[in-house]
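Excerpt of the complex: some chains, original placement.
For clarity, chains are labelled A and B in written order, and residue numbers in each chain start from 1.
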Amino acid sequence: MECFGEILDMVRRQSPVVHSITNYVTVNDCANIILAAGGSPIMADDAAEVEQIVGLSSSLVLNIGTLNTRTAASMLAAGKRANALNIPVVLDPVGAGASSLRNETLRTLMREVRFAVIKGNSSEIRFLAGDKATARGVDADEGTLVSEDNLAASARMAMDMCAATGAIIIISGRIDIVAHPKGAWAVSNGDPLMTRITGAGCMTAAVVGCCVGAAPAELPQACLCAMCSMGVAGEIAAENMGAVGGGTGTYRTLLLDAMSSLDGPAITCRGKVQHIA
Amino acid sequence: MECFGEILDMVRRQSPVVHSITNYVTVNDCANIILAAGGSPIMADDAAEVEQIVGLSSSLVLNIGTLNTRTAASMLAAGKRANALNIPVVLDPVGAGASSLRNETLRTLMREVRFAVIKGNSSEIRFLAGDKATARGVDADEGTLVSEDNLAASARMAMDMCAATGAIIIISGRIDIVAHPKGAWAVSNGDPLMTRITGAGCMTAAVVGCCVGAAPAELPQACLCAMCSMGVAGEIAAENMGAVGGGTGTYRTLLLDAMSSLDGPAITCRGKVQHIA
């Protein structure tokens, strides 16, 4: 697991088409971060075309941030088609627990679609794991955050969920957890400013889409690469803020800048990955 | 009414969840300005979930910028639910007068939902007040703008509309008017560059949502705080443009930067608020 940074270079070389069915709040950020990471975004979301679009794609990302009944059907159709074509599918269960629409859609998606990766914040993943976490809009509830204190327990929960779903489970936060059925890692990159802009979580899922699209046979490494890439980009953006003295608008721009300038060696060098289980 | 600047500090401390049902043009800007002001945005817009999402929120903002029949129904359901829960509802009647769909939807919303605040440009507010203003797309018609010359008449119109609707009325423009049934203020902050980017008006409504969410018992002060915050942020962004020599793309970034760096004392100090009625 030393060379996961190289997967970003594979993204750059292959330019995988990442089909995203996502929310209208951060869709532009997602398209731009996919391009910055080296992928090629396509955001088609009508049920009448998503199966054909999946057929042109290297990965599929389903993000339920502004779910509606129209796109819920598109997500299901696209997910099934991706499964049939063996294209990896990433789920970002934004706001899981916040409404029956989200919960029922997630239940259907998780029953009907085989996910390669499920990435959520701690509230969302805990909800999917059966915990009755209190959803507070789309942000993680304080009480559920992964910390040094609950790292082992969080890893165990994620690994149990891997076993139940067959998916790599990613819990994003100050410390990210990446778990597969036989092991788990903590990734400690990132910067608190990432929570001050909208879309950092959605962009992370989009970058996961790039990495699993480029390396579908190495899903755990692809996920580690994606989490380190976003985290390191977030750190570089924060460092560069010092020079310009900006606020959250500037930070958002610098985050895209940093991702577009990253390379595999930088990730391997700066990535803070710890094997925890 | 001296300490309205403190309401921004309340937003920062409480981080109110602001539920926005809004247009797809500026939704990302709205989410980012809510975060920059210290709130927590959620943009759910499906009729199947908006009532539950409202229940998690501190305020609701309805913006008809790219209204469609699907979201019109969501706005009505969310508005009624917010009323039942005593959560303040803000209306941004974008493009009022421009189409029958907008006009009929506004008529329904104003009949069925009790608004805490209605904020529009001069054309939109005049249209709602019964004036047959000529709508020119989504921008205010020159002839309807609030100026020093028509300040008293504009305040009177706004106060009449307060009496008729029970809502605080905000007319945004070079000079903003904030009117409640017993008085009116003019706010003279802001910068002409705000009209050169999309979304300044929508972002203003989003910030109103933050302030009324944090201080629902002090609606006039919350509205003054929001208008001054946006205006002062717009001024600071323009001042900082001088240093970097940018255009409208940079201005947009600097506007978010300025909002994320504002605090209550800065608003109290720089706010140009005049009691006019």
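One rule holds in what follows: a contact is a pair of C-beta atoms (placed from the backbone, for glycine too) under 8 Å apart; a residue touches a chain by one contact, two chains touch by 3 or more.
This structure is a prediction, so every number in the text was calculated from the model and none was measured.
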{"item": "With 2 copies placed, total copies in this complex", "value": "3"}
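In the analysis below, only the chains that are shown with their structure count from here on.
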{"item": "Cα superposition angle of chain A on its copy chain B, in degrees to the nearest 5", "value": "120"}
{"item": "Chain A-chain B separation of Cα centroids, rounded to whole Å", "value": "33"}
{"item": "Chain A contact footprint on chain B (complex, rising order)", "value": "17, 19, 24, 27-28, 31-32, 35-36, 40-46, 48-49, 52-53, 56-57, 70, 252-261"}
{"item": "Footprint of chain B on chain A - complex, ascending", "value": "23-26, 28-29, 65-70, 95, 98-102, 135-139, 196-199, 246-250, 252-253"}
